[in-house]
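Take a look at the structure set out below.
Note that one protein chain of the assembly has been removed; the remaining protein chains are unaltered in position.
We call the chains A and B, going by the order they appear; numbering starts again at 1 in every chain.
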Amino acid sequence: MGKGEGYCKVVAIVRGESLENVEQRLQQLGVPGITVTCVKGYGEYADFYSRDCMTEHVRVEIFTSAARAENVAQGIIDAAHSGVAGDGIVAVLPVSKIYRIRQRAEIRPEQFE
Amino acid sequence: MGKGEGYCKVVAIVRGESLENVEQRLQQLGVPGITVTCVKGYGEYADFYSRDCMTEHVRVEIFTSAARAENVAQGIIDAAHSGVAGDGIVAVLPVSKIYRIRQRAEIRPEQFE
Partner (left out) sequence: MGKGEGYCKVVAIVRGESLENVEQRLQQLGVPGITVTCVKGYGEYADFYSRDCMTEHVRVEIFTSAARAENVAQGIIDAAHSGVAGDGIVAVLPVSKIYRIRQRAEIRPEQFE
């Protein structure tokens, strides 16, 4: 599958405080839906070696077209960036198919544009 | 990798009220295990622009063979469909490998059949 074809999943682990900013940016970009989960994280954003330092982060998951994935990822980076440790990460994963349950039908990639 | 070879992950975001229906359908299909997470969602199923309208949805994750993924996705669509906004989505993602920890061994795709 070539660049820009098909679907992707963008998943971001960001600070809980950044969530509102990230949501607003995604609205501006016309993203039609996001899924938010509360998570505990270690790593960039926390002291991996101390259980007490687990920080409250959120996991934001967006299904989109491959053509838009880079744009969505950059929007999240802009909205969640503070420059200090703990800003989190954004990853882009390949997706084979997406269905909208209400319409019992596959969503075509161009419907995300 | 050709159609029907290897593994897939099926991930569905559905209403909390649909979960029991979805579970029953997956049992009938012989799905050996599912993972359920409570999530907050915006999009098809909620007013993206109003924080108050965040709805309670669940994220259902199933690892299966590529050969069965379409069947599992259709079963979820049937079980979670109500026809009104908020029914959610189902996505199918490629998976490279799956191990069963108890047996310290890779699960072969045909073991999902």
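Just so it is clear, a contact is a pair of C-beta atoms (placed from the backbone, for glycine too) under 8 Å apart; a residue touches a chain by one contact, two chains touch by 3 or more.
Computed from a predicted structure; not experimentally measured.
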| task | Quick one: say which of A:29, A:67 or A:92 touches the chain that got left out. | result | A:92
| message | Just checking the interface: what residues of chain B touch the absent partner chain? | response | 7, 9, 23, 27, 32-37, 61, 63, 93-102, 104, 107
| What residue numbers in chain A mark contact with the hidden partner chain? | 8, 12-14, 37-46, 48-49, 57, 59, 69, 73, 76-77, 80-94
